[in-house]
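Then we have chain A:
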Amino acid sequence: MNVLTHIAQFFSPLGHYISYILAYLFETIFFIAFVMVVLVMMIYLFRKYMARLQLRIGPNRVGKFGLLQLIADSLKLVGKESILPRKRDDFPYKVAPVVVFLGLVLALALLPYGDFFYIGSLTITHSGVSVILLFAAIAIMPVGELLAGVSSSNKYAVMGALRGVAKDVSFEIPMMISVLALVMMASGRTSSPLNLESLVSTQYIPYGIPEVIGLFVFFIAMIARASYSPFDMGESDSELVSGHSTEYTGMRFGLFYMGMFGSIFLGSMMVSLLYLGGYNGPFSSDAGFVYLLIKTMILVVISFTIWLSLPRIRIDKFVNMGWKYLLPISVINLIIAGFLTLGVGLL
Partner candidate 1 sequence: MLVEIIEETKGKDGRRILKVAKENLIELMTELKKQGFNHLSLITGVDRKDKIEVVYHLHNFESKKYIIVKTETLDERVPSVAGLWSSANWDEREQYDMMGIVFEGHPDLKRMFLPENWVGHPLRKNYDLKKVQYINMDEDGNDYATFDPGDGW
Partner candidate 2 sequence: MIGVKEVEEPKKQIPLVGTLKAMMVVGKHLFQKPVTVQYPEVRPEIPDRFKFRISLSLDDCVGCTLCEQVCPNLSIHMNKVERENQRNKRKIYPDVNFGTCTVCRNCEEICPTDAIYLTHEFETARTRNSFTYSPEELSMPEEEVIK
């Protein structure tokens, strides 16, 4: 049983085909709504947490504890005038924020979410090669940022977009190599190591313990990909005004803003799935989704602490870090993983 069959059962009087078409539609809507709610909660959490770390209070005027703050923000963003630059490249300019947001939704849709009590499995897609699909999906978001930067005919936006691409190129390769090590380890235990679900289910002990180096590399690369401080050179607000989103107003900017928080959530989710045991937990396996959320939220809070305490790294040092340190480290990790797989196989 999963969400899809539940919804299809609800519409079953309409016949098999129609009920499944409606079920797919509703599942999509539910999922996008879920992503939106999660992002709004993330932004609220971030603001409160930032205020707490700076001995402030944070938003507390609208609603109890300022819970309606994000609603006020989104109302305002919807009501803002939409300014389009005169020399823009029209189609890419308009499509870029949607590309960023859809890339995020697509990547989140490929993750396995585990079971949730009587609803059953919350996982949406069941693909044999979901690891490859996931890396294809998270490569879409930088494309949207590049489109936004180049099409808005603003020097700061172009600079920010190019920096973002340099960052993504130099950090995606170590990330993928460290995941390759995971796939290698899993291949001894399952027949489909490229499936995220089997990657999670083979973690009798979490992969983070034998693969500490891989976890380290993957976590840093995830932070870099989400492009917040200390790696926010795409949107470095003291020299490039606001990076690729400089020319965007209103809700178009809101999509970029949510995409940034979404990539933190996505990164934390991936780390907890791949390295920390995912939806495996000590007690009943019905609460798999809860375990996953708890692990993700701990990682999100750690990411926020990193964001709020560290200053930005210079762009050349940062790109050097990707190519000169993380890439060799991940290759060494791959060799270690090979030996570990051999050892496990011998045992």
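Basically, contacts are C-beta pairs under 8 Å (C-beta built on N, C-alpha and C of every residue); 3 or more make two chains touch, one makes a residue touch a chain; residues count from 1.
Keep in mind how these were chosen: all candidates are chains of the complex that A comes from, given by their letters.
Here the structure is a predicted model, which is why all the values come from computation and not from measurement.
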{"item": "Options 1 or 2 - which one, within this complex, touches chain A", "value": "2"}
{"item": "Residue numbers on chain A that touch candidate 2, as the complex places them", "value": "51-57, 305-306, 308-310"}
